[in-house]
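Dumping the structure here so I can ask a few things about it.
With one protein chain held back, the other chains of the complex are shown just where they sit.
Then we have chain A:
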Amino acid sequence: MSFLRRSNGADSSKTRVGDPNIEKDGAADDDKKKDQCKIPQRRNYGSKKWSCWDNCCWFIGFICSIWWFCLFLYNTMPDSIPQFVTMAITGPLPDPPGVKLRKEGLTANHPVVLVPGVVTGGLELWEGRHCAEGLLGKRLWGGSFGEFYKRPLCWLEHISLDNDTGFDPPGIRVRPVTGLVAADYFATGYFVWAVVIANLAHIGYEEKSLYMAAYDWRLSFQNTEIRDQSLTRIKSNIELLVATHGGKKVVVLPHSMGVQYFLHFMKWVETPAPRGGGGGPDWCAKHIKAIMNIGAPFLGSPKSIALHFSIEVRDIAALRAQAPGLLDKDVLGLQTFKHLMRMFRTWDATFSMIPKGGETIWGGLDWSPETETVNNSAKKGTDNSTRNTGGNGNICDTKGVNYGRLISFSKDWAETHSSKIERVDFKHVAKGDKLMNSSNCDIWLEYHEMGNRAIKAVADHKVYTAGSILDLLHYVAPKLMARGASHFSYGIADDLDDPKYDQYKYWSNPLETKLPNAPDMEIYSLYGVGLPTERGYIYKVAPPSDCSIPFQIDTSVDGDSEDSCLKGGVFSGDGDETVPIISAGFMCAKGWRGKTRFNPSGIRTYNREYKHAPPANLLEGRGTQSGSHVDLLGNFALIEDVLRVAAGATGEDIGGDRVYSDIFKWSERINIKL
């Protein structure tokens, strides 16, 4: 486009300068004849009735000129004007926390380690197939997604892992981007860590005291060490940070899945080599001041179930209901879902997000920690009246919702009391009743090996809790789960001293590992509340077709009342839109609080909740008080807490617990041996 302006500008200035160029005049003479032929024509009827084509050209030219003019103005405008305009509209903006705290005299003290979560870290190509030629070193994930939107299948091929090994397929090497750029912005303009980094910089942080522990978030945690030595690198870098800062311990900020990754790291680093990092039993005590977990899915997230089961979440399901054909279109050969599902299922890391702790944590058929047990009121003498009046903090009316049933087939089964449900065991139903022409499906999915009878059996089981959901996944995707089960575990340990818990697959499950022996360390759980978060799903069997995914969220199901928790086939609970409060808060509220068997050295824990407030106006962008899973990283209150701790404050200094939700009440309802 600039080309046009260039030639335009060149031309006008040319005439202005008016230096007679011989060559050009000569050429112009040649063209004179042509013009003479043309111009009279246009004079005759051109001025009155231009052809449609001319009008189009005129219009486009007009728009372009105005656009360029605006662009020019925009670019020549001093940078302070947009700020000024913002100020005029919204009134003086509050100082970002970094500026504010700097005025208070805070300066950089402890080095800071950032651990990005799933999806937000960038991946780049180091070796690719033929179709990705010339893209070496370009980002496959994160950044602008620049080159790859043009070749989606190529992209899918490269971003997927090998379904058997969980590593790269042969001939493809996709590696995490390193450095702060790895996860400062996910896509252009969509910040992840950028705001935190900017505010840290205000109080004096810079590259040398910040470290982004980038890792390949597709791999299972131990595999990042096996393939990339990521854990060794984190260990070495933390040691370096401590050494170059005169022995000051690091403050770690893991986000989302990074929380579990860092849990894994802490266990790994103290385990003797060769299985672990060989840092010795007091490595964490010596190197880590505090772990400030942001939006921590300690116990997993129900979203991952829907993703594993049918590659849907609330938004996608709604979209699908709106335009049923769009995403499923076979005509264009798109089959987006199936492609995505296949890709998604090769990522081991996603297994880490499956809800952990089974029915003890997530609730059984008839109870869940978030709900009053109406039917079975013997549990506690809670008064419903106060709850209803003071229940303004709730997302929706939780009365009678069986959050424990993570998946139910039809609304009835979601609501009926368990004693009235007859469940058919599906595990013994043999598979292999193949759909007649499943061989036509060019995309391999384990669903195609199931057959109709098995699908029916799954649906007949009617409801699944956090415990039985694992059986279900094992049934529908046995290979996948076998791979996942060798890296992750979802149970609760009875005896933590059992030597089997030395195995790395337990390290990322807080209910199956002990925290390190580091009494001076602090663990924070910082998470947003006040947003509806997926907590359970209502499924239906999809209309049978050859190669589709046989289960779908039943988006037609809505709750009876306005503020019902059930909307579009999804039961919502309180949380940050991705992680329910119970997963983010339980460990710090109860599991690790005080000296428990999971926390033998009595590491202090703090719960800090941030109530979601939507951005007041458009100019605020994604909001400075947001509580949603990723936008939380731009929440000023959270950043202030982080900065204070990084500058040396303890949990007590910044105010200890700050809780809006009923997490403590809910935690009490969870009956777990501590």
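Keep in mind that, in the parts below, a contact is a pair of C-beta atoms (placed from the backbone, for glycine too) under 8 Å apart; a residue touches a chain by one contact, two chains touch by 3 or more; residues count from 1.
As a convention for this text, contacts and distances are computed from a predicted model.
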| item | value |
| --- | --- |
| Among "Phospholipid:diacylglycerol acyltransferase 2", "Anti-silencing function 1Bb histone chaperone", "Tubulin epsilon chain" or "BOP1 protein", the UniProt name of the subunit that does not appear here | "Phospholipid:diacylglycerol acyltransferase 2" |
| Candidates A:V85, A:L153 or A:L240 - the one touching the absent chain | A:L240 |
| Given A:C64, A:I421 or A:I672, the one touching the chain that is not displayed | A:C64 |
| Contact with the hidden chain (one of A:C56, A:V85 or A:L153) | A:C56 |
| Residue touching the undisplayed chain, where the options are A:D95, A:D164 or A:E206 | A:E206 |
| In chain A, positions touching the absent partner | 1-15, 21, 23-24, 27-28, 31, 34-35, 47, 54, 56-62, 64-65, 71-72, 75-76, 79-80, 126-127, 133-134, 136-137, 144, 150-151, 173, 175-176, 178-181, 184, 188-189, 194, 197-198, 201-202, 206-208, 228-229, 232-233, 236-237, 239-240, 243-244 |
